[in-house]
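Our next item is chain A:
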Amino acid sequence: MEVLLAIVIGILFACGLYMMMRRSIVKLVIGLALLGHAANLVIFVAGGLRRGAPPLVPTGADAPPELVADPLPQALVLTAIVISFGVVAFTLVLVKRTWQAVGNDDIDLMRATDT
Partner candidate 1 sequence: MSAFMWNILLAFVWAVTTELFTPTNFVIGFIIGYIVLWFAPSVEGRRAYFLKSWRLVTFLFFFIKELVIANVRMAYYTISPLNRMKPGVIGIPLEDLTDSELVVLSNLITLTPGTLSVFLSQDRKTLYVHFMRVDDPDKLRSEIKGSFERRLLELTR
Partner candidate 2 sequence: MCAANSPGIPLSDLAMDGAVGLIFSVFLLVALSALAPTVQRFVRGWTGLLLALGPASLFAWFATQIPAVARGETLEAALRWAPSIDIALTMRLDGLALLFALLICGIGALIVAYAGAYLHGHHQIGRFYCFLILFMASMLGLVLADNLIAIFVFWELTSISSYLLIGFDHRRTAARKAALQALLVTGAGGLALLAGLVLMGIASGSWELSEILASGDVLREHALYTPILILVLAGAFTKSAQFPFHFWLPNAMEAPTPVSAYLHSSTMVKAGVYILARMHPTLGGTDSWIWALSIFGAVTMVLGAWLALQNNQLKRVLAYSTVSSLGAMVMLLGIGTPLAAKAAIAFILAHALYKGALFMVAGTIDHETGEKNTEKLGGLVRLMPATAAVSIIAAVSMAGLPPLFGFVGKEVLLEATLESPTFSTWLVAASVAMAALTVAAAILVAVKPFIGAHLETPKKAHDPPLAMQAGPAILALFTIALGLAPQFLAGPIVGAGASSVLGEQTEVKLALWHGLTPALGFSALAVLLGVGLYFGRAGVRGVGAALGPIDAVGPARGYDAAMASLNLIASAQTRILQSGYLRNYLIILIISTAGLVGFTLFARHGVPEIRVQTIPNFYEVGLAILVVVGALIVVVSRSRLGAIAALGLVGYSVGLIYVLYGAPDLAMTQFAIETLTVILFVLVFYHLPAFATYSGKRERLRDMLVALIGGAMMTVLVLLAVEIQVDEPVSDYFIRNSAPKAYGHNIVNVILVDFRVLDTLGEILVLAVAAIGVHTLLRLRPDRRARR
């Protein structure tokens, strides 16, 4: 399954990157959102997959009786999900405002600030 998910991650990355390389700024944000999913999955998968058992301690017990999924990558992913939400939301609105200011969504027309 790790192999399968690794491939899924690769494809997600490829799709996200491809979208980000489009000239339409609208696609840029979508690509960014895809990359976010991909990165979260990387942490999740690289941290080690365990089917089933969530990292919960049964009531009254001190520790889970069986092997549970590694909670740390989960916490990291949770943080990353939320951060990526904030950042994508901001970027989305930034794209909208840029589109309004420039009057075009072709990113190739937004080169004035570079050289």
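The criterion applied here is as follows: a contact is a pair of C-beta atoms (placed from the backbone, for glycine too) under 8 Å apart; a residue touches a chain by one contact, two chains touch by 3 or more; residues count from 1.
Behind the choice of candidates: all candidates are chains of the complex that A comes from, given by their letters.
A quick note: this is a predicted structure, and the numbers were derived from the prediction, not measured.
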item	value
Selected partner (touches chain A in the complex), from 1 or 2	2
Candidate 2 contact footprint on chain A (complex, rising order)	1-24, 26-30, 33-34, 37-38, 40-42, 44-59, 61-64, 68-79, 81-83, 85-90, 92-97, 99-100, 105-108, 110-115
